[in-house]
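Starting off with a structure, shown below.
Of the protein chains in this complex, all but one are displayed in their positions.
Here the chain labels run A and B in written order, and each chain numbers its own residues starting at 1.
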Amino acid sequence: MQIVEKKVIIELSHITKQFDDEIVVNDLNLKIYENEFITLLGPSGCGKTTTLRMIGGFEKANSGKIIINGKIINDLPPYARPINTVFQRYALFPHLNVYENVAFGLKNRNDIYLKNFFQIDPTFEKKIYVDIIKRKIDEAVVEALKLVKLTGFEQRKITQISGGQAQRVALARAIVNRPQILLLDEPLAALDLKLRQNMQYELKEMQKKLGITFIFVTHDQEEAMTMSDRIVVMKDGIIQQMGTPKHIYNEPVNRYVANFIGESNIIPGVYLRKDLVSFMGVNFDCTGYTFGNNEPVDVVIRPEDFDVVELSEAKLIGKVTSSIFKGVHNELTLDAEGVELFVNTYENYEVGEPIGLKVDPYEIHLMKVQTDE
Amino acid sequence: MTDYPIATLAEYGYKDYRFFRKLYKIFSVFAVMLIVLMLYISIIVLAIQSVNSSVSVTSFGTFTLKWYAEMFNVRSLANAIKNTIIVSLVATALATVLGTLIAVGIYSYAKKTRQKIMLLNNIPLLNADIVTGVSLMLVFSLLLPIFPYIFGPATLIMAHLFFTLPYVILSVLPKLKETDPNLMDAALDLGVKPYKALIKIIVPAIMAGIFSGMLLAFTMSVDDFVISYFTTGNGFDNLSIWVYGSIGRRSLTPSVYAFSTLLTLMTLAIMMVYQFLMKRGKKHA
Partner (left out) sequence: MNKEFKLLAKPYIAWLFVLAILPIFVMLLLSFMFSEGLSFGESYFTFDQFALLGEDSTLTAFSNSILYASLTAIISLVLGYFVAYNVYKSKFKNKFIVLTIFILPMWSNLLLRTEALGNLMEHNNIITDLLLQMGIGISIGIKGTPLAVIIGLVFTYLPFMILPIYTALEKIDYSLEEAALDLGLTNMQKFWKVIFPLSLKGVATGSIMVFLPSMSGFAIPEILGAGNILLIGNVIEQSFRNMDYNFGALLSIFILLFIMGALYIVSKVDKEGETLL
């Protein structure tokens, strides 16, 4: 079977950034591939936005190298990088209308660049190519606005559009320049829920259609899971885990990631021997892990992975202490001999009711116990 | 570890102007300093004159502080200074209090009406001193039949109030806009009457605006010449009018330079103290 080699488009090598006394990005190493939708995920202050800004050229790394297309671009100003950014609060120019905003990048490039950009025959005379360029820019702007579903908004003033529309204008303004890489700095943060969900879907579609690399920054893990090919979970300037959404969800590598992504139960246990783990006084079959015999481990079980069974068949029994109706399911909190467990069920259970639980070996995830959390 | 080449601006189609930019930066620093010097040269001359033992404006005798000591010996100058201080203090005080209240009043109006009122408010600000001076003089003159001795401190203070109020209003209004719109409602909700709430809650919140308005008003008032020229009477001179007269009579005494230098230094000191207090305030907040 042939594995498709993915080409690295940006590499961050040992990047460190310090503000005054605080190290915000700590020896970061990251390879980003062509045509992927990658998300930097983490809480405020974890260094994700700073990393993004360093890629864009708005901050300078204290040490390390940023390599694009095989060249070190640390000292290259933002205007020279083949990158465009969608800013968090859109940064639309208030003195220009929608059309002018979107056309801004192209209109300010020099002729040589534009001739190259639109692949105009270099032998044409100035009179001819100037006209062609004008036409081509206009076409590109109209096309970009069509892509973000804002056809007809060309003459609107920036003060006359809504938040969602402004967000699309910002997007159009960036992609019309056909960058190799698009940076998105929490662009959906200011939108309300329904709009945000729509935009998540649209952004994903757009990325696939345009075929350019999207680097997305957010603190919303659901957003990251919905849109990304890969997620990079960060904390305190260090990458905690990198991988596909499924992989991170199923195999979190430490407590932080496990807690950050989705809900989880983290229970201390002991890995007795191959495929057998013990926690809460009960032995469970597990699979797919290799730890030392009798090594302490953290057991991660997602609330939806617990199966509710008859008390007689249960491996664990707990008493319901709270039940919240969430539409799709119920979120139960159980007290199982002093340990608090979270379980999601489709059926309703009364507070005070004892419930029997079982869990599949495939759904028991184990993590190395970390001493410094 | 592969060694990558460093990207250059040229390959992306841009020219590297780093050298020129450094040059420009150095040039800018010098240029700005030069401009600052320009602005201060007259003050520097005044300061030098104030310690000049010779009365002549063309030669420097020896360094002396006698003019500072003699400041209040020249009767007319002493009077002018006293008048200036009285008028400016009274006008500033009135302008600050009234201006703040008026600003609150203006803020209570809807945006469109507010803008119309502010347009009216701009007239004293933008109006040429001479037109304001003449206008006020005309209006006060109309009152002469009723108040024959109106020209004097009364008209002067009214005139100063006229052109300082807009400055206070202009300083306070933005601060009002910055306050939480719910502040007033919160006070009312807790049972506080509107005017009391105004004084206890709103005023502290806009203190910075009131203070800077007050400062601005004082500055404009102390330095005023043209408007005062037209609206005073009965020999009630302020400092500027005295200076103007003395320049004309060529009887300028260095003591006035001393006074001016002193005033400048004092205002500078006040600003520094204010700055210092602000910083302390911020640290504790």
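The definition used in the following text is that contacts are C-beta pairs under 8 Å (C-beta built on N, C-alpha and C of every residue); 3 or more make two chains touch, one makes a residue touch a chain.
Since we're looking at a predicted model, the values are computed, not measured.
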Item to check | Among B:7, B:71, B:173 or B:210, the residue in touch with the chain that has been omitted | outcome: B:173
Next on the checklist: Looking at the full complex, which residue from B:8, B:64 or B:267 touches the chain that isn't shown here?
Outcome noted: B:267
Item to check | Sole contact to the chain not displayed, among B:40, B:72 or B:147 | outcome: B:40
Checklist entry - What is the set of subunit A residues that contact the non-displayed chain in the whole complex? => result 56-58, 77-79, 83-85, 87-89, 91-95, 104-105, 108-109, 173-174, 177
Checklist entry - Which subunit B residues touch the hidden chain? => result 14, 21, 28, 31-32, 35-36, 38-43, 45-46, 48-49, 52, 57-60, 98, 101-102, 104-109, 114-115, 117-131, 134-139, 141-142, 144, 162, 165, 167, 170-171, 173-174, 176-177, 184, 188, 194, 198, 202, 216, 219, 222-223, 225-226, 230, 239-240, 243-244, 247, 252, 256-257, 260, 263-264, 267-268, 271, 275
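Definition applied: only the chains that are shown with their structure count from here on.
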Item to check | subunit B to subunit A touching residues, read off their complex | outcome: 4-7, 9, 11-14
Item to check | subunit B-touching residues of subunit A, taken from the complex the two chains share | outcome: 65, 67-68, 70-77, 79-82, 110, 112-113
